[in-house]
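Here the complex is missing one protein chain, while the rest keep their positions.
Naming follows writing order (A and B), and every chain is counted from residue 1.
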Amino acid sequence: MAAKRSVIPFGPQHPVLPEPIHIDLVTEDEKVVEAIPSIGFVHRGLEQLVTKKDFGEMVYVAERICGICSFGHGYGYVKTIEHIMGIEPTDRARYIRTMLFELSRMHSHILWLGLMADAFGFESLFMETWKIREKILDMLEAATGGRVIFSIMRIGGLRKDVPDDVMKGFLPELDKVVEGIKACEAAFLSDPAVLGRLKGVGYISKEDAIALGCEGPFLRASGVEHDNRMRGYAAYGDMDFKIITSDEGDSYGRCYVRIHEIYESASIVRQCIEKMPQEGIYVPIKGFPNGEHMTVIEQPRGGACYYVHASGKKFIERMRVRTPTFANIPALAKTLQGCDVADVPILVVTIDPCISCTER
Amino acid sequence: MLDGLEIVELTGLLNNIKAVKTDGFSLMQICATKIDESYEILYTFGKGYDIRNLKTVVREGEHVPSITDMFEAAYLYENEIHDLFGIAVDGINHDYKGTLYRTAEETPFR
Partner (left out) sequence: MRISKSPWLLHYDGSSCNGCDIEVLASTTPRFDVERFGIVNTGNPKHADIFLCTGGINSQNEDVVRQIYDQMPDPKVVLACGICACDGGIFKDCYNILGGTDTVIPVDVYVPGCAVRPEALIDGVIKALKILDEKAEKMKRGEYKSLTSAEYAEKLKGMKTASDKEKEDENA
């Protein structure tokens, strides 16, 4: 008997993610044949705030594009403005920024591991990973005063310095985090029940991943060696780290890439603290930005583009942010084709979607 | 100042983009900016760490051709431009017909 087509709406309110996303799943029995994503439930329209908040205040708006990748958004915007205005931040500012960026990446990846564990029904693993994540949040709080939104960025540098002894105190904590993640790694990458849910699920080939414009761990898990940190912005040029890739192309590969990126990030944070230069954190700025520029940086979820068009006034003309999840949605729709309905939550989580980033 | 910026006429847009694709670039983003009474549309392409930008100017009422034939994933960007700026994009492979962002105020960036 031929299967009957039916459409299953997924979301916006659903238990997999803390955020609303809606996907229409066209199914034949238990197989998804087409997935049509629709977004807009978190669209605030913050890009238009440039007409109401001046270019300095926009830093705080940019940070609130998303609460998970908040530091990166603040950084991307500030870097773009600094480029337009020809400002070179001090070495100490560059190093502290890099350190905070990597701590953010670690907390974001660990958060994802937890959501993933929750999606495949491993509740205790979810709790364990989030317990480890609290250590990172403690470090971020000690450095900036905030747990998820820091507001430490400023055009020309940082708003406050992080004392050296506070940073030195991070080193033993980092070891504990890495130790904790190593213990969880066994569950994610070798537990047979977990492997059953991850291996071969949501495969995307290297060619498709490039053609569909995938970003970040999603791209690297399909064997593409691309990481925008290699562009050498902030202090990445001075750091020794490698790009983690996997040839699996499936959910397992994405899990592998993210876990190993946590170790790399921990190593970058350590290098930043050990090499931390001693000098000011702020370069005074004069005048208003005039010109346009686009910055590409590597957020936890992949490459993000920040475009600013300014015309020498207090208010810039346009700020545009292309976030990694926005680029990953077409590929997500593709991987959903042909999957089982029961695997949809895992596949949605596997791209590490950040809806508030996507919709701004 | 944008990396590898090229300013092209709207009529020659598709040919220029085809050339970029032939060079092996993939689409990074499309965005629109309102400048006085016209709109600038910026197409950004990447290949490895190289970036190329194409910019075209669209006047009020002009239609933009879709590039989804060449870059399948361009549909989200093109729908976004249509919904937020009210610029008509012809021939999108997945046309949401104005429902990608269901905003309270129609085409808020117009």
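Just so we're on the same page, contacts are C-beta pairs under 8 Å (C-beta built on N, C-alpha and C of every residue); 3 or more make two chains touch, one makes a residue touch a chain.
Remember, it's a predicted structure, so these values are computed and weren't measured experimentally.
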Option touching the unshown chain, where A:K52, A:K182 or A:K313 are the choices: A:K52
Among A:V148, A:A211 or A:M230, the residue in touch with the chain that has been omitted: A:V148
Residue of A:V32, A:V61, A:L100 or A:I329 touching the missing chain in the full complex: A:V61
Positions on chain B contacted by the hidden chain, ascending: 101-105, 108
Absent-chain interface as seen on chain A, which is shown: 12-15, 18-20, 40-46, 48-49, 52, 60-61, 64-68, 70, 111, 114, 126-127, 130-131, 133-134, 137, 146-149, 354-357
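Simple rule for what comes next: only the chains that are shown with their structure count from here on.
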Mean-CA-position distance for chain B and chain A (Å): 25
Chain A-touching residues of chain B, taken from the complex the two chains share: 1-3, 26-29, 31, 33-35, 42, 44, 46, 48-49, 51, 53, 71-73, 75-76, 94, 96, 99-103, 108-109
Chain A residues within the chain B interface of the complex: 36, 38-40, 43, 45, 47-48, 84, 210-213, 226, 228, 230-231, 291-294, 296, 303, 305, 307, 309, 317-318, 320, 322, 326-327, 329-331, 359
